[in-house]
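One protein chain omitted, others in place.
In this document, chain identifiers A and B correspond to the written order of the chains, with residue numbering beginning at 1 in each.
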Amino acid sequence: MTRPLQLHPDRLFPADKTSRDIARRLYESVVNLPIISPHGHTDPSWFADNQPFGNPADLLIKPDHYVFRMLYSQGVPLQSLGIPGREGTPAETDPRAIWQKFAEHYYLFRGTPSRMWLDTVFHDVFELDVALDGDTAELYYERIDSWLKKPEFTPRALFERFNIEVIATTESPLDQLPHHQKILDSGWGGRVITAYRPDPVLDPEFEGFADNLRKLAEITGEDTGNYAGYLAALRNRRAYFKKFGATSTDHGHATATTANLSRSEAEALFNRVAGGDASAEDAELFRGQMLTEMARMSIEDGLVMQIHPGSVRNHNAWLFDHYGRDKGADIPSRTDYVHALQPLLDAVGNEPDLTIILFTLDETSYSRELAPLAGHYPALKLGPAWWFHDSPEGMRRFREQITETAGFYNTVGFNDDTRAFLSIPARHDVARRMDCNWLAQLVTEHRLPEDEAFEVAQDLSYNLAKKAYKL
Amino acid sequence: MTRPLQLHPDRLFPADKTSRDIARRLYESVVNLPIISPHGHTDPSWFADNQPFGNPADLLIKPDHYVFRMLYSQGVPLQSLGIPGREGTPAETDPRAIWQKFAEHYYLFRGTPSRMWLDTVFHDVFELDVALDGDTAELYYERIDSWLKKPEFTPRALFERFNIEVIATTESPLDQLPHHQKILDSGWGGRVITAYRPDPVLDPEFEGFADNLRKLAEITGEDTGNYAGYLAALRNRRAYFKKFGATSTDHGHATATTANLSRSEAEALFNRVAGGDASAEDAELFRGQMLTEMARMSIEDGLVMQIHPGSVRNHNAWLFDHYGRDKGADIPSRTDYVHALQPLLDAVGNEPDLTIILFTLDETSYSRELAPLAGHYPALKLGPAWWFHDSPEGMRRFREQITETAGFYNTVGFNDDTRAFLSIPARHDVARRMDCNWLAQLVTEHRLPEDEAFEVAQDLSYNLAKKAYKL
Partner (left out) sequence: MTRPLQLHPDRLFPADKTSRDIARRLYESVVNLPIISPHGHTDPSWFADNQPFGNPADLLIKPDHYVFRMLYSQGVPLQSLGIPGREGTPAETDPRAIWQKFAEHYYLFRGTPSRMWLDTVFHDVFELDVALDGDTAELYYERIDSWLKKPEFTPRALFERFNIEVIATTESPLDQLPHHQKILDSGWGGRVITAYRPDPVLDPEFEGFADNLRKLAEITGEDTGNYAGYLAALRNRRAYFKKFGATSTDHGHATATTANLSRSEAEALFNRVAGGDASAEDAELFRGQMLTEMARMSIEDGLVMQIHPGSVRNHNAWLFDHYGRDKGADIPSRTDYVHALQPLLDAVGNEPDLTIILFTLDETSYSRELAPLAGHYPALKLGPAWWFHDSPEGMRRFREQITETAGFYNTVGFNDDTRAFLSIPARHDVARRMDCNWLAQLVTEHRLPEDEAFEVAQDLSYNLAKKAYKL
């Protein structure tokens, strides 16, 4: 017996009729706004080459660590999802078998945002009207696989259909951005910009750091063997990225540690780090120092700075050894901001023309640290609920714990932070619905007049992201 | 003027009519399911001997630290509740006077789960229909005291009436389990199993640790003076406990620290610990090492492992000196899981046939650490909201903060963890109601179809506990 797949028009709205009606009205005013996607991980080659996406498993399962982390947690081996081990453990190669395995475990996603995003993709993009399970897996596979070959499902066609006004990808400073060049050369009107993610050349513990410095020297013609040359090389690449539309940088450190060393201390630290004999403390301090340097460069060149701390990467040593990184084993940990950011804020926190956007995986910092900091320092803004918290309950907690101290205007709208291109409309839709839900609650409780709520809804869905990211 | 005592059929359901009706329907489908009680502290002698319970004060007040901690916090001396001091401070001996004191302070429990559990016991078990206060204390005392003497109120009769399919008690490895033997011998059909709680022989700081090792040697015939013999003795007792139905072990350490030492390091550590000259750091490391050893034994023998960290025991030194342990002075503290569990997870986290159930008293770990860990590692599952959080709001927070990342199927249903036998149905009822409340919210907000919510309600109320605990 197949079950229907339905997306209710009132999904995520409050149960109470008065509030629900307000939420609906607010949502109707923002549902058709273009998507601003200022931070994400889509592959620019999709838009450069505009080739059809692969099969359903390659597109929807293998790259989505939300999906396979849940299956893996319930004992499904990664090989059965087509993910090969590093030592050449044979993995399932039949995409239909992978899809079947996924479908049979789809019930595991009940109550999760992945379920909501995937159902929206199935329903809205592939017009499926029965629910996914073991019995309907084949039907799903056929539909998705065949439709992906149609011209209306190529990356650019979907980009336009999704009403994306601008999307940012994320690249290393070592990337020459050929795909962005190709997009620019193509004359296609879609706005696909890059963002500057310098972790590979800022983090002494990043794989291949020494090599990366060498490559950075080659690309820029600067001498990365000394601190001044290194900084010049970083500046050089920021300018290069700006030519490809970059308006932001992004920094994914394990902690929020920052530092503000004297020039001579910083040079000595760089020499240890570049020489390859940095201790773990040196590495941490260097990352912290470089955040402050990046902020200084942002004052010069206007790039918006994003700081995403708090993830213990590759927590599962065995899995990392056998399958590599990004397999769903990054685990958040407690993150201090109030002390860790002090050196950075001492240096640049009062600059009104600088924008530093903070994200967190530690929700305890929302009301205790982040909202008070962003509600005071001119340079600070708060990014949306992120990663594990990019979900209805996560978004609810974000607004409940942030708004009263930081207000709406120290936040920056939504970003999807995803490589799952097809889910982008679904993700922005969830954010718009949850923001309208929150605003409807404020209106219903007479904490905000309805006419103002309409203005805020526009701001949260569109204006704030454009303004904060200078798009 | 007496007030009525009523239990509304819709208690704990959402206010909104649509959601409430869904909650009701879901609840009706699970209300009559048998109780699975896989973790608790009832006294097996009750079921072995089947003698009537004592008087109301002995049954409902003196053993319930939830009750007397609240009264004590408001200045009621423990002696007036019949709890004697260690130095022989005279305590109230008249159970009627104790009951009267309790009744006069019953208003202190407004808004607490104790109030809800007790009212349910009063109403459902003793059929009282006026509220408890100073004026009705005597009426209550008479009713409860007289009914406890009736045959339908003996432990076995209540066990059957409560529709308990299986209940686990908790015993030390030094316990020979005579009561469980007597139950087995009696031919009575009630399933009362044990669980293996080895803290007294794993924790070097446990009272009488050295003696406990000696007793362990006597019981098992193993030489607990060396590490190999000690491990063999522990294995021996696990096998013994399995004969009495045990399917799980339980570990109540102060932190979640784990370790994975080499054999020689572990032996050296054991020698220091067994020799009685272990430092506090040694003791902590040894407890951590033993968690990993217990997990390895669980892979061998299939016992499910429960880890309950995070309580600072006996926080009130004066009270401990004068009245002893378990007087309501255990206070939770901040608990790290993401780093503390890494050694254990490195050793056994990827074992799909191992089940480790984690509990917490630090709710900040739900969304930040526990859900991400359980939503990734095959060996991990999450226990229900525990101890102070075993309450409507605590359960609500648990589902809100766990579900989106770990889903429902990395949780293990409810367990009551109580020595208050009469309250067991009330506790499971609260859990079922709150789960139905949460599911009704998901259905009302169109985050889960109603037909799937019915399946999940069954799973949360019954199936998951049976499966996770292998019952």
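We adopt the following convention: a residue touches a chain if its C-beta (ideal position, glycine included) is under 8 Å from a C-beta of that chain, and two chains touch if they have at least 3 such contacts.
Model, not experiment: these values are computed from the prediction.
Of the options B:16, B:64, B:175 or B:452, the residue whose C-beta touches the omitted chain is B:16.
Of the candidate positions B:29, B:316 or B:458, contact with the hidden chain is made by B:316. Taking the complete complex into account, A:368 is the one of A:96, A:368 or A:419 that touches the chain left out.
Interface residues of subunit B with the unshown chain, by the touch rule above, are 3, 6-8, 10-16, 69-70, 72-75, 107-113, 116, 131, 312, 315-319, 328-329, 331-334, 361-364, 388-389, 391-394.
Panel shows subunit A; residues 14, 16, 18-19, 336, 338-339, 342, 345-346, 349-350, 352, 364, 367-369, 371-378, 380, 400-401, 403-410, 441-442, 444-449, 451-452, 455-456 of it touch the chain omitted from the view.
Basically, only the chains that are shown with their structure count from here on.
Inter-chain spacing, taken between the CA centroids of subunit A and subunit B, is 40 Å.
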